[in-house]
Each structure stands twice: as structure tokens, then as C-alpha cells.
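A single protein chain has been omitted; all remaining protein chains appear in their positions.
Chain lettering (A and B) follows the sequence in which the chains are written, and residue indices restart at 1 in each chain.
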Amino acid sequence: MKVKAYITLKEGVLDPQGKAVEHALLSLGFQGVSGVRVGKYITFDIQVRSEAQARDQVEKMCQKLLANTTIESYQFEIIQS
Amino acid sequence: MKITAEIVKEHGLSPEEYQHILKILGREPTFVELGIFSVMWSEHCSYKSSRIHLKKFPTKGPQVLCEPGENAGIVDIGDGLAIVFKMESHNHPSFIEPYQGAATGVGGILRDIFTMGARPIALLDSLRFGHPDHPKTRYLLHGVVAGIAGYGNCMGIPTVGGEVYFDESYNGNILVNAMCVGLVEKDKIFLATAKGEGNPVFYVGSKTGRDGIHGATMASDVFDDSSESKRPTVQVGDPFTEKLLMEACLELMSSDDVVGIQDMGAAGLTCSTLEMGDKGNVGIDLDLDKVPCREEGMTPYELMLSESQERMLFVAKKDSEKRIHKIFEKWDLDVAVVGRVVKGETVRVFHQGECVAQVPTKPIAQEAPQHDRPMRQPAYLKKTENFSLQGIPLPKSYGEVLKRLLGSPNLASKHWVWRQYDHQVGTDTVVLPGSDAAVMRLKGTQKGIAVTTDCNSRYCYLDPRWGGILAVAEAARNIVCSGGRPLAVTDCLNFGNPEDPEIMWQFKEAVEGIAEGCRIFGTPVVSGNVSFYNETKGQAIYPTPTIGMIGVLDDIKTHTTQWFKASGDIIVLLGETYEEWGGSEYLKLIHNRVAGKPPSINFQRELAVQKTCLQAITGGWLHSAHDCSEGGLAVALAESCISRDEGVLGAEIRLENSLRQDILLFGESASRILVSLSEKHLPELQKVARIHDCPFEVLGVVSSGRLQVNSLIDEETKGLREIWMTAFERKVV
Partner (left out) sequence: MKFGVVIFPGSNCDRDCVHVAQTVSGNKVESLWHKETSLPRLDCLIIPGGFSYGDYLRPGAIAHFSPIMPEVKAFAERGGLVLGICNGFQILVETGLLPGALMRNVSLKFICDRVTLEIENNKLPFTCRYPAHSLVSMPIAHMEGNYFADSETLKRIEDNNQVVFRYHGDNPNGSLHSIAGVCNEKGNVLGMMPHPERVAETLLGGQDGRLLFESII
């Protein structure tokens, strides 16, 4: 199975990178842009028996390593290959 | 594959060079062999256009332990210690992808140093960008500085100095010259030599991918519109792996197991194998199936030519394999035996049981083509030389001129740049960036070293020979101002297309100038690098032979900085100001002219100034010493007042001189050092100056808040500092 995990700064935590990108987009003339957040996109393959097991594993990975839950939130998708 | 004339041409080889290959091999080369010849004989690796001129450098001296030809030069500094140093360019890759180009430039020069068994202790970077208003300048500046920071900071090697200049001649070709300085015990130096029949050849570090194939040939080509699409050939740096590689190699070299070691830089596996075989008069059998690969299905051609970063090749003693595996396992690095040293002088490359290349080491390494390219004095010189100041009006306000100079990105404080570099890691940096030269202490000794990079490329454009001499002289002066005794030089010679006779003439002249300068100052050239083809659509850069110089301080406590220390101190000028204005920042910035002859140097006077200054510093009499260079005396005075972070000072100056007043203030006569000292030491300084026959003039005193020069300049130094500190960010960032 293929896993796609997305890590972003939590709502309410200042994201200086997002702010800089937003500023750049506006100055390039892309009007109406707001709320830019920059995050990480992590992909990998995982060999497990069921999707439920994959979910359980990836949840733990995010909690333990992939995200710092003090400042970051995460979501992920699992794609059968 | 059949080798056609077209394929030969694509490999950057001329028909004559191809004929020579046929003669060496006695047959047609295989595709892999053609690739090997093409990178080994590229300008970048073979120095084919420059070799006959580089021979003119003085390379010997009692301090020299290792001359050009090895990974880096080495000089003896006593106490059983030696300094290993070299400068190298990464211009072309940095223009195409500034972050990675600059980062891997730093990575490459670091490997050159630790390959020799030395621990790197300092980095410097000499950078040239296009005009501040050119649309690409800002992007390139941000990328290059971040790339240098990203690599050097992660490695934990302080970046302590360098230069940043802007000029339209670099609009299409920026320069990124990285210099590294390392420290080694004299009897623990390692060379890139393969020896001992049957000894294993180890590969260690990152896996090999398809990165940078033909990077060396790319550096040997001029840019055209398609260059930016050459992006995929740029390598990506991994400073974390290099840090592990460095620690592992230094640990490895503390044992007796290593026979010879070479990093894989330009031309990767090809160059390291052939050079090690050549130097040791042995052959090497290489088994490509053992090379750790990052990508699948790599061909032998790709494996031999890949420029993947963070890789080393070394030859070890026969019974050492277990111990070596243990070290690299500790550091989580890939290691593999990829070959054996064999009798004879042939490198054989095997892939899936088949011999895909069999080439003799000597002819490839030593019979590389050597060109004595035609030379012609450039036509532009007639115009630039034939220029007089007569039509140039005197400024209405000298204070305004001073402010404009301090506010020019070339002269303004570069703290925006070095603030991004960790310049203190290692706890050896005694004089941080922002003075004439950086000073490093050497733990466990009383000694220190001073390091600097210098080149005024406008001078080199107007007169390459004098430009070369002036670059060496300025470097030596910067070392002296910091309290160091000039010891040796590395250089990075950046020029346009050598096939253009005018460029070749610039090159020859600059080399001869540097050679002369180095002889005068007793600083042999022990390492260096040539970068040609810095040219876009026929527009060459200014000739830019960057000089990196090392000096030694016998007592680190005597180090000196450029800024005034106390009001009431006496300000003295060692040296004299002449009617010299050619190539000055003043002429360019205020009058938009690049013309005239660069300042001249009287060697006797230059040496007298340096000797007097150094003796006064070691005597402990000087509070500050600052080289007068771009912007002339007025800028040097201002910098001495405002560059101290703990608060500005002022100066009351009285100049007695009948020169045109703009030249007096902003002319750039060489051989001048501005010093300050307490009045009680004035007689001692005077006496030493007399002994050395050094021109000596008391200019005035250090005061508190204003810089006053005759009735010409009267400015609050706080305001000057504000301009000088913020200009770089305002104008380029």
C-alpha cells in the first residue's frame, strides 16, 4: 500500500514560510490569495495485511516521529496499489 | 557503439585530440573510454589552456610541504603543525542552481582538505554577482548565500571571511569561489597515491546516481540561452553525509591502514582512479558491479562519469578490511571494496564480467593536450588607458560622496551575508568577519593564523598584470593588518573563453603579475584552480584572479582589528597618497567611468609599510590597523570609525597635500595602512618607520562622534554607520 502523509503547522501557529509565500504570490499579481500554509508531504510504501492495520501504523508514525504535535497537525491517505 | 565524429565533438574533444587518443590506445576507444578521455582532458581537469602559464608561479619555499598537484597545498607553521588550504570555483553550477551549486562547491573544497588528513577549521567565500538591479542578482545572491550557509553550518566548519562584489560584467556569469583551511599534524599527511599490488580499493560515502554527468565538461563551455535548461546535471549536496564522511575518514586516517586517499569530485570515479594509479605508478582493476548505486540500470559510462557528491576512494592495506568496515558501520556509511591495485600502469574497468575500458594511466594523466593559445592585447585597453581626469568635475559635497560610497553595495557592510554563516563554531575564531582578515587561534599553541581572499577585478580589467600584483599585495596587507606574517597563497583564476586571444592575454598577464607579487612577498602559490569560459553570448567577466592568503601569528594575543578603540588615540598613515584614480570605486560610482590605470606599486615602499605595521603590532603598540583600498583614505577612515559593533567613534583629520581633493580623499593608491595608537607609543612607531624607510604621517586623533577631514568632510559617524549597515539590504536584498 502507498501512504501519503501531509504535515502542516497547526491552525493558530504562526507560519513564517507561509506568510512569505503568500506575500510573494500577491506581489506576483495573484489576487485574492490568503491563508497560505507550507507543510511537508511524505510518501512511502508499507507492507501490511489490511488497510486498518496500515491506518493504525501510520497514525503511530505521525504521532511519534513524522509530526511534532506541539506545533504540527497531520493527515494521511492510504492507497491500495 | 560506433564512435562517430559527432560523438567525439559532443564530448568536447577536438579532432586532433581524438587522433591522439587513437595513438595512445592503438585502436578505437570504447564509448566508456571516450567518456574517460573527455573528462580527463576537459579544461576543468587537465588545465590544458593554462598549464604552460601556471608553471610561472613560485611554488617553493622553506615553509612549503606540498606544492600544487595534490588535493590542496600544505605549509609548515611550526610546532609540528601544518596548514592545508585551497580555493576552488563552482561558478557554472551556481549560476544554474544557486543553492545547490554553492553548497556542493563548499562540499567539494572541504573534501579536498580532509582527504589529506586535515581537519577543516575555516571556510571563506569570494563571490561576484551582476549589477544590483539586474533581475537575476537578488535571486542568485539569496540562493548562493543560503547554499554556502546550508552546507558549511551543517558541517560545523565556520565561514569566517570572503568577499561580495557586484558588477554588470557578472550579469551572465556569477563567481562562487570557496576556500577551505585545515589543520594537520605534519607527520600525518595523506596523499592521493595508490600503492601495493593486491591492496584493496575502497569506495565510501553516498551511493552513486546520475548526478552531474559531464559537470567537468560543462565547466569547460560558454553559456548560451539553453544553459538554464542544463539543470538536471547539477548535483545535490548532502552535508549531513559529508559530515559523517569527514569524521569517519579522520578516524580511519588516525590508524595505519590507509595507503592513499582521494575524493571523488569533478569526473568522479574516473579521475580518482586514474590519478591515484598515475601517482603510485600502478594499475587498478575496478569492478563497477560493486559500486553502491542509488538508481537502477546505470551504465558503466554513467558510473564512471557520475559526479554524485560526498564520495571518497581509498587504497588500504591488505589485512585491514574488517577494521575499516567497523569504522564505516559506526558512521552508518556505505563502504565497498570496488577494486584492487595491480601491477602495471593500466586501469581496467569491469562491468557484469566484461572489460568495458582498459586505459593506460600515464598518457591520460600526463599527456593531456597542452595548448599555447594565441594571445593579443585587448583593444579596449587603448580606450581605457587614454583617459584623463580633466573633464571630471570636483564634487560639490565631499560628505555626500563619502555617504554614497559607504552606501554602495560593494563597500557597505556585508553583515547580511555573514550573519547567515556560522562563523564561530569550533571556538577558534578570534577575529570575526568584518575586519581586514579573519584570525583563528590554534588550540594548544600560542599561535594563530590570519586568512583573507582578495581581488579587485576592475583593476584586473584595466591592467591584468598590475591587477594580479595588486591582489597579492592587498591580501598581504590585510594579513599584516591583522597581525599575521604572510605565508602562502592559493588562487582561483576566473576568466572568459581562453580560445579568445584577448582573454588568453589577460590570463597570461594576470598569472605573471601574481607570480611577481608572490615572489616579492615571499608567499609561494601552493594550490589553486582555473575557471575559464565565464562568458555569456560573447560577454566575458572581468578577469578575476582571486587570491587566498594565509598568514601566521606567532602570538595570537597580538591580533589586531580595523576599528579605532579609544578617543584620543593618534591616527597615522603608513604610506603615501599619489595622483592615482584609475579603476577607483569613486570614478565608477560617482562618475560612471571604468578607466585609467590601476594604482602602481613600488615594492620597496609596500614592503616597508608592511614591515613597519607588523613590527608595531607585534610590539603591542597599535590599537587598530586598516588597509586603505576601495574608496580610498576617506572610506578607510570612516570604516575605522564605524565598523566597531560596540559603538562608533570619530576622527579629527588634517591632511596636508596638494593633490586634487577628490583624489586625496577617494583615490586608491596602494601600499597604505591606517593605524591608531596611544600617543605614548608614537615615538616607537616613528623609529621603526624610519628604520624601514616607511612613509609616515600623523593625520589626526580619534574623537567621539564626528568624522572631520580638513574643511571637506564633517559628518556624524552614527549617521554614516546607519548608511553603511543598511545599504546592502536596501539595495540588493
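By definition in this document, a contact is a pair of C-beta atoms (placed from the backbone, for glycine too) under 8 Å apart; a residue touches a chain by one contact, two chains touch by 3 or more.
These numbers come from a predicted model, not from an experiment.
Note on the undisplayed chain: of the listed residues B:Ser254, B:Gln377, B:Ser397 or B:Gln424, the one touching it is B:Gln424. Across B:Glu10, B:Glu385, B:Glu400 or B:Asp645, the single residue that touches the chain missing here is B:Asp645. Between the chain not shown and the residues B:Arg111, B:Lys243 or B:Lys565, the one that touches is B:Lys243.
Across the interface with the omitted chain, chain A contributes residues 9, 13-14, 16-17, 20, 40, 65-66, 68, 70-71. What chain B contributes to its contact with the hidden chain is residues 146, 149-150, 153-156, 238-241, 243-244, 330-332, 418-427, 429-430, 441, 443, 556-557, 645.
Going forward, only the chains that are shown with their structure count from here on.
Between chain A and chain B the centroid-to-centroid distance comes to 42 Å (mean Cα coordinates, whole Å).
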